[in-house]
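Before anything else, here's the structure in question.
All protein chains but one are shown at their positions in the complex.
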Amino acid sequence: MEIGDCYIGWATDEEIRSKGASGGLVTAMLAAALEKELVEAVVVLKKLGEFEAIPIVTSDPEEVKAAAGSMHSVPIVLSRYLEYGTKVALPAKPCDARATIEQAKRQQVNLDTTYIIGLNCGGTMHPAVTRKMLETIYKLDPEEIAGEEIDKGKLIFETKDGKEHAIKIDELEEEGYGRRESCQYCAINIPRMADLACGNWGVIGDLAGKGTFVEVNTEKGIEILQNAIDSGAVEITPADEKGKAIREKVDSAMQKVAASAHAKYLAPIEGSHLDYYMNTLSDCINCGACKTVCPVCACGEAAKCTDFYSQALGYKMSLFHLVRFVHLMDSCIGCGQCTDVCPVDIPLTHLYRRFAEPLQEEFDYTPGVDMRTPPFFGVDLIED
Amino acid sequence: MAEDTEWQPKIVMFCCNWCSYGGADSAGMGRFQQPPTVRVIRVMCSGRMDPVFILNAFLEGADGVIFSGCHIGDCHYVSGNYKATIKYKFLKAMVNELGLEDERLKLDWISASEGERYANVVKEFTEQIKKVGPSPLKPEGVV
Partner (left out) sequence: MDENIFTTVCPGCSMACGMYIREKEDGTIDIDWRKDAVVNAGKLCRFGVRLPHNLKPATSMVDGNEADLADAVAAAGTAIGDGAVFVSVGNTTCEEHLALMKLAESKNAVVNTGMGAFSRIPSECHPTMGVGIPFDAIESAKKIVLFIDPYEQYPLLVRRILAAKKNGAEVTAVGWKAVSLADENKVIGPDQYEAELVLDSDSVIIADLNPSSDPEQVMVLLNLAKKSGAAIIFMKPFVNAVGCDLASKHTEQKSFDQIIEEIDSGEIKTLVCLDTDLIEIMPDETAVREALKKLDNLIVITSRESTITDVANIVVATEPLYRKAGTVVNAEGRLLVGSGTGTDGIDAIGTMIGQPVDLFSELHAAVLATVGIDSVDERVIPAYEKPEYAVMEASPTAEAVETALVYAYNPFLWNGIIDDNDFVEMNLDMVLANSLLKGIPVKLTSDRGDVMVGFKVSDVAPGVVLSNAKLPVTTGMVTSVTVSR
C-alpha cells in the first residue's frame, strides 16, 4: 500500500457494514485500531437522539461500533476533545482535521500519536434548523425520522415507516434552511490533510451504499488501514479510474456551489465598514463562548484577547473582538462553531472570514492543511 | 502658550529603543520643529508590535498610530524589524477592513541620527491625520 492509493473498502461485519455510512469502513477501522491497541482511545459522537450526539473519548470498541452512521445535524468540531500524548484516533470532517493540525502547531496535540480518519463533507446542519425544516418544508414530524442521507445534491430523510423524502439542497437553502452558512461556502470537501480521506463519492455500481472510497494520504493512514485489514475487520479493493473521476467531479461541483454561496454571504460590505462591524457586534454580551469553542485557539484562560479586555472599559468597540479578528486572520478555518454558540446570533464566522480571506490569499496560506507555521510568526527577510 | 483653537490630533508613536527613540532624542537636540501631537511610547524593538497595543491606542482615543524601528538590516536584535513588517501587514489589512482610514496607521524606519527625519515624519503624519479628522473610534468625552 502506498501514499496516494485509492481503494473501496468496507467492514467485514455485516452489521457494521449496513449501519455505518456507506459500508462502515471508518467505524471498522476505528474499532480495530482500539482492539489491536494501535490507539488507546477513539473520539466518536455518541448518539443521544436523532439530531443530538455528544463527543466522547472512549476505549470501548463497542461504543465505537454504536456510533456508526453519519449525523448531518450534529455540527461539532472534535479537536477540543483531544488530549496531548494520548494515542487516539478520530473520524474527521475537513474542519475537524484542519483544527487538529492547527492544534498540533500549537503543541496541544501530538500528530505522531493522533490518527485522523478524514471524512468527505458537503456540510452539516444545525439541529434546530433541521427540525424546523422538517416541520415546515418536508411536513414531517421530527420524531418520525429514522435516518438521513445526502445524495446527488438532495437531502433525503427516511421515516420510521420506511419511506424516503428527498428535496434538493439548493431549494432548501433558497428558503433559508439546509446547511449552516459557513458550510455552504466551505470549499474544502475532501480531507486530504487527514491520514485517510473517506467518503461515498466515487463508489459506483454494486458497491454503492456498501463501500467507502478511501484515499491514503500518509504513512499513518497506511498503518491504520492496514491494521484493520490484518485484523480481518475490513476488506478493500482498488478504486477504478471511473470512480476516481466521479469523485473529482462531485468535488468540483460542490466547490462551484460553494463559490456562489460565498458571493451571497460574503458580498462586499455596502457603505461604512466601521458601521457594519460596530452594529453587527453591538449585541455582544461578553459570554466568551466564541473563544472557548474556536478550534484553532489554544491560549486558554490567559489569552491576550481577554487579559486586556474588561467590560468596564466602555470603548466604542470591544478590544476582545478586535484582537481576535487579528489573531484569526491567518488561522480561521471557517468551521462556524463561533456562530453556532453565539447567544445573540451574531454571524461571527462571516466576520472572521472577511478579515481572514484576503490575508490568507496574500500569504498563499491555508490553515490546517499542513504544518506550515502561521504567517503571523514569520520573519520576512525582504530587501528594503 | 498660544491658545490653539485648531483641533490637535492625538498620535501615539511606538519607538524602538535603539534607533527610533534615539532619533526622537536627536530631533530634540537638533531643535527641529514638530507639532506637539505625538505621545511616544518606547519599546525595545519594533518587533514588539502587538495588535493589542495598536487597537488599544485607537480605542483609547488615538487619531493615529505610528510604529517606528531601525532600518531593515540594522535591527539591534537582527530580525525584529522583519517580524514587524509581517505583523504590520496583518494590522494594516485589519484596520482597513474594519473601516478605519488607511492614513491612520503607519510603519516607518528612523535611525538614531535622523533627527530631522524624525521631525518630518511627525509633521507629515500630523498633517495627514488633520486631513482625515478625529478617529471614529474615539470614546465619548475624549477630544
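Labels for the chains are A and B, by order of writing; each one numbers its residues from 1.
Here is the rule we use: a contact is a pair of C-beta atoms (placed from the backbone, for glycine too) under 8 Å apart; a residue touches a chain by one contact, two chains touch by 3 or more.
The model shown is predicted, which means the values in this text are computed figures rather than measured ones.
Peer 1: In the complete complex, the chain left out here touches which of the visible ones?
Peer 2: Result for the missing chain's touching partners among shown chains: A, B.
Peer 1: Of the residues A:37, A:52 or A:275, which one touches the chain left out of the display?
Peer 2: In the full complex, the listed residue that touches the missing chain is A:52.
Peer 1: Considering the whole complex, which of A:61, A:75 or A:334 touches the chain not shown?
Peer 2: A:75
Peer 1: Using the document's contact rule, name the residues of chain A that touch the chain not shown here.
Peer 2: 41, 46, 48-49, 51-52, 54, 56-57, 59, 73-76, 83, 86, 126-128, 282-283, 285-289, 292-293, 310-314, 340-345
Peer 1: So that we can see where the missing chain sits, which residues of chain B does it touch?
Peer 2: 140-141
Just so it is clear, only the chains that are shown with their structure count from here on.
Peer 1: State, to the nearest whole Å, the distance from the C-alpha centre of chain A to the C-alpha centre of chain B.
Peer 2: 42
Peer 1: Give every residue of chain A touching chain B within the complex, in rising order.
Peer 2: Chain A residues touching chain B: 272-277, 304, 308, 313-317, 319, 322-323, 325-327, 329-330, 354-355, 358-359, 362, 375-376, 378-384.
Peer 1: Flag every residue of chain B that touches chain A in the complex, lowest number first.
Peer 2: By the definition above, chain B touches chain A via 50-52, 55-56, 59-60, 71-73, 79, 82-83, 85-87, 89-91, 93-94, 97-100, 109, 136-139.
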